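All protein chains but one are shown at their positions in the complex.
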Amino acid sequence: MAIEGIGARALRKEDKRFITGKGQYTDDMVLPGMGHAAFVRSPHAHAKVIGIDASAALSMPGVDAVLTGDQLVGDGIGNLICGWMIHSKDGTPMKMGGWRALEPEVVRHVGQAIAVVVADTPAEARDAADAVVVDYEELPAVVDAVAALEPGAPQIHPEAEGNLIYDWEIGDEAAVNAAFASAAHVTKMEIRNNRLVPNPMEPRAALASYNDAEEHHTLYTTSQNPHVARLVLSAFYNVAPEHKLRVIAPDVGGGFGSKIYIYPEEMVCLWASKRVGRPVKWVSDRTEAFLTDAHGRDHVSEAELALDADNRITGLRVKTIANLGAYMSLFSSSVPTYLYATLLSGQYNIPAIHANVKTVYTNTTAVDAYRGAGRPEATYLVERMMETAAREVGLSPADFRRKNFVREFPHQTPVIMCYDAGDYDATLDAALQAADYAGFAARKAEAASRGKLRGIGLSCYIEACGIAPSAAVGSLGAGVGLWESAEVRVNPVGTVEVLTGSHSHGQGHETTFAQLISERFGLDSDAVSIVHGDTDKVQFGMGTYGSRSGAVGMSAIVKALDKVEAKAKKIAAHLMEAAEGDIQIEGGELKVAGTDKKLSFTEVALAAYTAHNLPEGMEPGLKEGAFYDPTNFTFPAGTYVCEVEIDPETGQTEIVSFVAADDFGKVINPMIVEGQVHGGLVQGIGQALLENAAYDENGQLLTASYMDYTMPRADDVPSFNLSTHETLCPGNPLGMKGCGEAGAIGSPPAVINAITDALGSNDLTMPATPEKVWQLCQGAVKQAAE
Amino acid sequence: MSKVSMVLNGKTVSSDVEDRTLLVSFIRDVRGLTGTHVGCDTSQCGACVVHVDGKAVKACTMLAVQASGSDVVTLEGIGSATSLHPVQAAFREHHGLQCGFCTPGMIMSAVDMINRHGAGNLDEATIRDELEGNICRCTGYHNIVKAIKAASDQMAGMSQAAE
Partner (left out) sequence: MYETTYHRAGSVAEASDLMSKADDGKVLGGGQTLLPTMKQRLAAPSDLVDVTKVAEMNGISEGDGSVSIGAATTHAEVASSDLVKAKLASLAGLAGGIGDPAVRHMGTIGGSVANNDPAADYPAALVALGATVVTSKRSLSAGDFFTGMFDTALDEDEIVVSVSFPLIEKGAYAKYPNPASRYAMAGVYVAKHLDGSVRVAVTGAGQDGVFRVEGMEAALAANWSPDAVANITVDANSMLHDIHGSAAYRANLVTVMAKRAVKAAG
């Protein structure tokens, strides 16, 4: 195999196990004597639990135990928490209602767990769970965030009067008011961001065991951040002290945010395994996933954009109501605030911005970060406003954006973020050219001759990744620091293990991270292993989300590599009796510049471990660790162009072309980056056209399976035209920005802008289902007839 | 309980299982072949696709006892790390997988699709249409479609070369 360093399209090291069926996911794990858990769940969105009768269930075959919330509370297991404190504009802290892993008193959403059955087989556990009789007193429910704020709405938590969690603001309201007072044109819209269900293809799962002699717990689980899981399970949930709890996230089948959080079921398995004295496994079925995995988005906003007479933006005013569901999930409070409103400046010079965000409890599943988390909501709002404003003032959408682009860096926005580098003209130009924007009119005419409506839409997105400088997020309310750790272990034979606190669940870290080592030492990637996902192996880490594993995780590896390289050079210099500064590393060898003296990397590694002849005072071994705390967010940005064709008879929208031009900074493996963009685009297109988590007025989730929740399938989407345009991020050693979320962030407004362009009507909410589009087509046909 | 016997990846196996045991559970839990996955409850996602008597079926929507007497092939049965099936190799070559969870069903459906249409006879539209019963959340399908097309074309070349 060739040496594949930075920039190589290296094939993935992890693939062989996945394509031959040798992956090891949590549900593939089997422990001797393990039992299986099934949960008793509320069929009501809001109800008092009057009584639980488990007598019939307990007498059924194979049943070990039926455990309830009273027992859980009695054993001192703590409430689930939200780890990011947000204060309302009046200075009061957010109102967090109690969330117990098994609820003994009041259930607040359909699917909330009330009891757990442990039995010999999954089927026996399910049979017995069905036989647990729960007596409920139903309470009125509310599912819509706006309705939940109205006087007289059902009160969900005693802690949060009127269901208001916080009433937060950012920006300079007076400056915004002044901008609007002198505006030449104001564009005003109500913008809804639909509720989504993340739907990684692997449902959540947990396998917990307890060794009573050691008083030690082990949890295999579907986690994006096993160390954070252990920290929270120990420090807040009181399951076990950290040194008595090992959390392993083995192969994980996708996350998209939904596997960041610690959920009731995983906690209950840990607790139950100790209670019943056998390992306990739980695997979510898909409907449980729909009912209990944290959902994403669900915003309603009013937005106003002020322009001067020259069509330059002078102000943006936003009022958003965000639905957080029945409980505050782990990072839920940060999503509609610091991950959302701080991106409202988009790629544009906007001198004044003010945003007010109210978050609300409803009788629905908890809402938290889902791919993009806050940034898709901001981008959708800004880019729908930009397109609409351009149409209103009669400028081409591209020209209007160009007129308002940020071109000087660093650029301080009025909403905290300081953009460090970018070239928004470059990605816009590239996207317009790739999309043959100039030729659109002819294509539209040709489509019309076939009875089809054709439209084109732009989206110029920016996001903030590389989450995040610890001191900065700490000052904004985060309960944890968001650095990353790495350890590089060179073995005596010269192979390398890299331990990282990042976690790969599809991102290909085993390949991309190894490319750094290949680049640095000239080693074949077969000589490198990436170790992650086990709290017994890796000391600590913050996990993978927010497109942070490159910019933060790999930066930590680079720092550790710097130390390894320095020590290896010292050893080589000593052994070859040369000056340290003359040692160069090339092709797996340490050479003395200008001579033919050299040692292989293996020889130097062996020397470090035999320690027979090391420089005076040097410790044996070749192993170094590093923590990297980012200095700023990173700011990936780009332009997406979507072209659609609509069948007015059915309202069917076909995406006939989709172009993405992205700036991700330094790209380590273009193949993997392209894959990340493809996946993100389809999730964004899914949000725009297909996906919606719909509740009825009683709080029943109407879309609780793939029969009703429209997942994008292969025939719903096109192949994509991608390109990248690099401006280096000055804030980290590799110049990386992150690519994991861009597709999902940038694509929804491009799709909706294209459809509204085709229809000549702006009155469209996501998802743009065939029926909604057909309804608008009827209007268009009627208008034409009049 | 019924005695279920089948040829599984070329090996005759037999176990007594509850009649309600699904084929996927027989494969995973009874036989320990965990390459076949379960991603939904409604026969939509296709992560569980295996071949029964040469045809792709959803192993979550078939009882083990229905497959008694049949020849069943799973992902583990079409190739190995040292001898990849051309479709397996193409998925790696074209980055047709990310988290790997839908991959078993994608590959088994792809092999079936190539068998039915004949190697070399697949275009992008046909592949996308044929993948209706396989959901992937990571790849956006772009590279899966590319991988299947490449495998199909490559297998056509192989069979031509063999003639």
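Each chain carries a letter (A and B) given by its place in the written order, and its residues are counted from 1.
Everything below uses one rule, namely that a contact is a pair of C-beta atoms (placed from the backbone, for glycine too) under 8 Å apart; a residue touches a chain by one contact, two chains touch by 3 or more.
Quick caveat, the model's predicted, so the values are computed rather than measured.
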item	value
From B:A56, B:L84, B:L122 or B:I148, residue that would touch the chain that is not displayed	B:A56
Sole contact to the chain not displayed, among A:D534, A:E654 or A:D708	A:D708
Omitted-chain contact residue, chosen from A:A294, A:A398 or A:L690	A:L690
Subunit A residues touching the omitted chain (full complex)	123, 127, 130, 649-652, 690, 694, 702-703, 706-711, 716, 769-771, 774-775
On subunit B, residues whose C-beta touches the chain left out of the figure	2, 18-20, 22, 41-44, 46, 49, 52, 55-58, 60-63, 65-66, 109, 112-113, 116, 130, 132-134
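Just so it is clear, only the chains that are shown with their structure count from here on.
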item	value
Touching residues on subunit A, where the partner in the complex is subunit B	11-12, 14-25, 27-28, 30, 123, 199-203, 251-254, 256, 283, 285-287, 505-508, 671-672, 674-675, 677-683, 705-707, 711-715, 717, 719-720, 743
Subunit B residues touching subunit A - in the complex, by the definition given at the top	18, 20, 28, 32-42, 44-45, 47, 74-76, 79-81, 84, 88-89, 91-93, 95, 97-104, 107, 124, 127-129, 131-132, 134-146
